[in-house]
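Pasting a structure below so you can have a look.
The complex appears here minus one protein chain, its other protein chains still in place.
Chains: A and B, in written order; residue numbering restarts at 1 for each.
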Amino acid sequence: MYAQLVETGVKRLKSLDEMEPQERAFQERIDAEIKIEAKNWMPDAYRQTLIRQISQHAHSEIVGMLPEGNWVTRAPSLKRKLQLMAKIQDEAGHGLYLYSAMETLGADRDEEIAKMHNGKAKYSSIFNYPTLSWADMGAVGWLVDGAAIVNQVVLQRTSYGPYSRAMVRICKEESFHQRQGYQMLLTMMQEGTQAQKDMVQDSINRLWWPSLMMFGPSDEHSPNSAQSMAWKIKRQSNDELRQRFVDQTVPQLELLGCTAPDPDLKWNEERGHYDFGEIQWDEFYEVLKGNGPCNQERVSKRRNAIESGAWVREAAVAYARKQQLKRDVA
Amino acid sequence: MSDWTLFEVFVRSKHGLNHKHVGSVHAADASMALENARELYTRRNEGVSLWVVPSAAITASAPDEKEPLFDPSNDKIYRHASFYELPAEVGHM
Partner (left out) sequence: MNDDLIQYLLRLGDTALIQGQRLCEWCGNAPALEEELALMNVGLDLVGQARNWLEYAAELLNDGRTADDLAFGRDERSFRNLLLVEQPNGDYAVTMTKQFLYDAWHFDVLQQLCNSSDERIAGIAAKALKEVTYHLRRSGEWIQRLGDGTEESHARMLAAIEQVWRFTVELGAADETEQRLAAAGIAADHDKAANAWLAEVTQIFTLATLPVPSPANYFYLSGRKGLHTEHLGFILAEMQYLPRTYPNATW
């Protein structure tokens, strides 16, 4: 999930009877699957939670460009370079769609980005892991984008109109990312050398668990889920989505001829699902707190880009003002 | 980028269709807004024409005016062709 542990600020779910008429009308609208639009009345907690969730999602898209930027100058063929460049462009675009949706709620993009730069706002934990080989570009596309898509497909039905529409657009564009990633791995596994095959397996070993962590804490440790589900800004629980991801990914893993670094991973006939081992939640919370292997690099790179580009943005504004003045005089 | 203006973006997907609102971009001026909109909203052949409008220039109807503005047209069924029943002999009209 691209947004993890989004704080709602709500301690207990209200029933319809406890709500003031305005809030009740709002909740009934949501219950009837009618989208909330920017100008509709909404509870402040709904607005603030959405701003946190959408901005976190947007930050993830933007920070997610960095591991790819780490390899785009070293892509091994012209075709792969072009594909990766197109993907990076999409990530930036998706970040912008999301910031645009967030701004309809009255939030300021620069302020929200500054929160990420000073550690107050989060982005997906997955991007705090290093990409150490070219195979990671394949594994990120397949596993990380794959996990994101599982989450985002559901979010197309989210209650807030602009967010939902951004998701529809993103899902449409992102389907190629996962296929591209998987195809890269498949090529290496089926036509590559032993060194390449080892590279793929190593990449899966490193990225498997962090991908499962993307869905956020297990349901019993997800204190904000009930409110988010009632508001339909979250439509399925973390564990449900994680299970769906594992179920759809394991056959793809087998087709690759690779294994997952999980001795407990096996098909459970009775449940009709794959069982899998316990996630290292300590690691997850540490990474989220800022203690992951790349947190510092990712954040400082983003902060530096915006700070060292200030003179460029100012120049563009100064120029636009001068041009406006010239037009006014003429 | 607080000083960059927010522009709303409208894309016409095919000749003959209306421009449709697709989202917003930040830009220092209108020509930059057009370029940014082109990069963001037409990467996959989505458009043949783009409009950008400063968000501040848009006046929107308020949701609490929904009833007085839009409900009155609900019962004006004589504005729709299906209101006028004609004998079958007339055929398609």
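What we mean here is this: a contact is a pair of C-beta atoms (placed from the backbone, for glycine too) under 8 Å apart; a residue touches a chain by one contact, two chains touch by 3 or more.
All figures in this text were calculated on a predicted structure; none of them were measured in a lab.
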Residue of A:Lys14, A:His117, A:His273 or A:Arg313 in touch with the missing chain, whole complex considered: A:Arg313
Which of A:Ser15, A:Thr73 or A:Asn118 contacts the chain that the document leaves out: A:Thr73
Residue among A:Gln89, A:Asn205, A:Ser218 or A:Gln236 that touches the chain left out of view: A:Gln89
On subunit A, residues whose C-beta touches the chain left out of the figure: 62, 65-66, 68-69, 72-82, 85-86, 88-89, 92-93, 95-96, 99, 134, 184, 187-188, 191-193, 195-196, 301-302, 304-306, 308-320, 322
Missing-partner contacts on subunit B, residue numbers: 1, 4, 25-28, 31-32, 35-36, 39-40, 43
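Quick note on the criterion: only the chains that are shown with their structure count from here on.
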Complex contact set, residues of subunit A against subunit B: 37, 39-41, 89-90, 93, 96-97, 100-101, 103, 108-110, 166, 173, 313-314, 316-317, 319-320, 323-324
Subunit A-facing residues of subunit B, complex: 1-4, 6, 23-26, 28-29, 32, 39-40, 43-44, 60, 62-63
